[in-house]
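Just one protein chain is left out here, and the rest sit where they should.
This part shows subunit A:
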Amino acid sequence: MKLRWDTAVGVLLVAVFLTGLGTTDGFASRDNLAFAFNDIAEVALMALPMTLLVVAGQVDLSVASMLGLGSALTGQLWDAGWAFETIVPIVLLVGVVGGLINGWLVTRVGLPSLAVTIGTLALYRGLASVVLGTGAITDFPETYAKWAVDTTTVPGTFLTYPVVLFIVLAAIAAVVLHATGLGRSLFAIGAQEDAAYFAGLRVKRVKLLLFVVSGLISAFAGVVFTLRYGSARADNGQGFEMLVIASVLLGGVDFDGGKGTLFGAVAGVLLIGVLKNLLTLNDVANEVQVIVTGLLLVASVLTPRLITTVSAWRHRRAAASTS
């Protein structure tokens, strides 16, 4: 039997979770688990569209900058006296426009997404600092801030609002990726773009759509981040793009496109979150946590490769001994 990588990450996640239960006091408490998830809520949200993008052979490095722009706008508009109900649609609209710019440059001009989104990474972060400068806006009222913090739960459940939001979006993403024609076309585009095009798939439109969704969710993640910390800053979430990509790749989504599951990506995100929480609870230094993330990432691409090599070798040996 061949163990699939995303299943392995799922098993690893359960193992780490059980280890936490057995070794660390307070790990399994509702408060801690709610905190552990909320701590990575934005990364988790942005990982969903990123999974679809990577499956289609694309990447969006601008997500964390869009988060910063969303946060800066939220803060500045709030400070200018706008109603929160007006601010959120505006921020979402900006996310859509940002995604359109990425998608347009990739599909119409025909540039590689890595190069485009390195450019918009700088551009959107720059616009965020133009909007808000180096200051911070912090006077968000309790009525709004409570939606994103880990002490408020959805009535009747023990889940926080970011968790519920993530579950809903993850379910949608899973259905889209694994149970619709659009999802199948993503795999086809990622595996062999020219073939997908000649098979009649609307490659450009699909890619454009993916970038727009990515921009939209990243901008919304900016609102969540702002409320969660009660602080709007232009440099919010700086460097998160690496963490988002790391989570997705850790979940076995192939960076070359065409392979991966949403289950794997979610398991990858949660694994990074649970490990981070567990290491923090055990007073492991932040630097070591960074190293662990890196080692996991390297192991995640190297292990399947090693397994294949070893099994091929054993196969050869078995064949040699029978002949």
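Note that in this section contacts are C-beta pairs under 8 Å (C-beta built on N, C-alpha and C of every residue); 3 or more make two chains touch, one makes a residue touch a chain; residues count from 1.
In the analysis below, contacts and distances are computed from a predicted model.
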Report task. Just go with whichever of "Chemotaxis protein CheW", "Monosaccharide ABC transporter membrane protein (CUT2 family)", "Hydrogenase maturation factor HypA" or "Autoinducer 2 import system permease protein LsrC" UniProt uses as the name of the absent chain. Result -> "Autoinducer 2 import system permease protein LsrC"
Report summary line: In the whole complex, of A:Val14, A:Leu93 or A:Ala115, the residue touching the missing chain would be A:Ala115
Report summary line: The one residue from A:Leu93, A:Val154 or A:Ile291 touching the chain left out of view is A:Ile291
Query - Touching the absent chain when the full complex is considered, from A:Ala15, A:Ala28, A:Leu93 or A:Val130 - result: A:Val130
Requested in this report: For subunit A, enumerate the residues touching the unshown chain of the complex.
Outcome: 61, 105, 109-112, 114-116, 118-127, 129-130, 133-134, 239, 242, 245-246, 249, 254-256, 285-298, 300-302, 305
